[in-house]
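As you look at this complex, bear in mind that one protein chain is not there, while each of the others sits in place.
So, subunit A:
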Amino acid sequence: MTKRTFNVWRGDGGAGALAAYEVEVNEGEVVLDVLHRLQATQAPDLAVRWNCKAGKCGSCSMEINGRPRLACMARMSTFAPDEAVTVTPMRTFPVIRDLVCDVSYNYQKAREIPSFTPPPDAKPGDFRMRQADVQRMQEFRKCIECFLCQNVCHVIRDHEENKESFSGPRFLMRVAELEMHPEDTADRRAIAQDEFGLGYCNITKCCTEVCPENIKITDNALIPLKERVADRKYDPLVWLGSRIGLRKGADTPLPPNTRTTTATPEQ
């Protein structure tokens, strides 16, 4: 057992500040264990969102020594023995209290994506997917919606005004997953660029770096989606086909009643 210094964000977003604590740490513990000890011994009103303690529910997302991580997966043994540990809420989202954020931005962006659209004449039991097709999308289904990728993405982290026009890597990955589905008939490429802000992504791969499920978000979802958008919007032959009425299919619009004006930036 050793004593460690923990600097923890206390209060709400506007008036909060870091508070220092000396707290016991035992061998094999993770940051979430130490936060629970803080609650039990020194700060009973400390707000922390958590659930599974196994890196599978995506609840305990926060920033530990400046890096977006799951508190339940951040082992104390990875810090230097005399290193203070600073724990702050995710910077991209408004703080409800202490380490708990309001992540409703993400739910709003999820609603805006046109859902899976099978062929109109498909009947239950008709789909036969090959393993190769399942595998390609299975990677994206590993997402636990911890929103660490949304948090680290500089497009909205450093520019809150972009929240309205940018859906973030998690939901662009969802669009890519649907676009790659062999039985999906919707065409979300135009709205991926125009409504979900794919063009804001400059593929700096921070989303991939922080993903606790090791999903290759940039290489396997965002870049393939950018290429598909280039097929649709920046290919001269497709453009010509659209102009003279040869292009088949139509762009799928945003679902109705899904978009509201988001809150104005506080910062």
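The rule is short, and it goes like this: contacts are C-beta pairs under 8 Å (C-beta built on N, C-alpha and C of every residue); 3 or more make two chains touch, one makes a residue touch a chain; residues count from 1.
The rule is simple: contacts and distances are computed from a predicted model.
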Of the options "Tripartite ATP-independent transporter DctM subunit", "Protein-arginine rhamnosyltransferase", "Succinate dehydrogenase membrane anchor subunit" or "ATP synthase subunit c", which is the UniProt protein name for the chain that has been left out of view? "Succinate dehydrogenase membrane anchor subunit"
Among A:His36, A:Lys53 or A:Arg91, which residue is in contact with the omitted chain in the full complex? A:Arg91
Which of A:Gly28, A:Gly66 or A:Gly125 touches the chain that is not shown? A:Gly66
Where the unshown chain meets subunit A, residue by residue: 9, 12-14, 16, 63, 65-68, 83, 86, 88-89, 91-96, 102, 104-105, 107-108, 111, 129-130, 132-133, 136, 152, 154-155, 157-160, 162, 179-182, 184, 193, 197, 199-206, 209-210, 219, 223-224, 226-231, 233-234, 255-258, 260, 262-263, 266-267
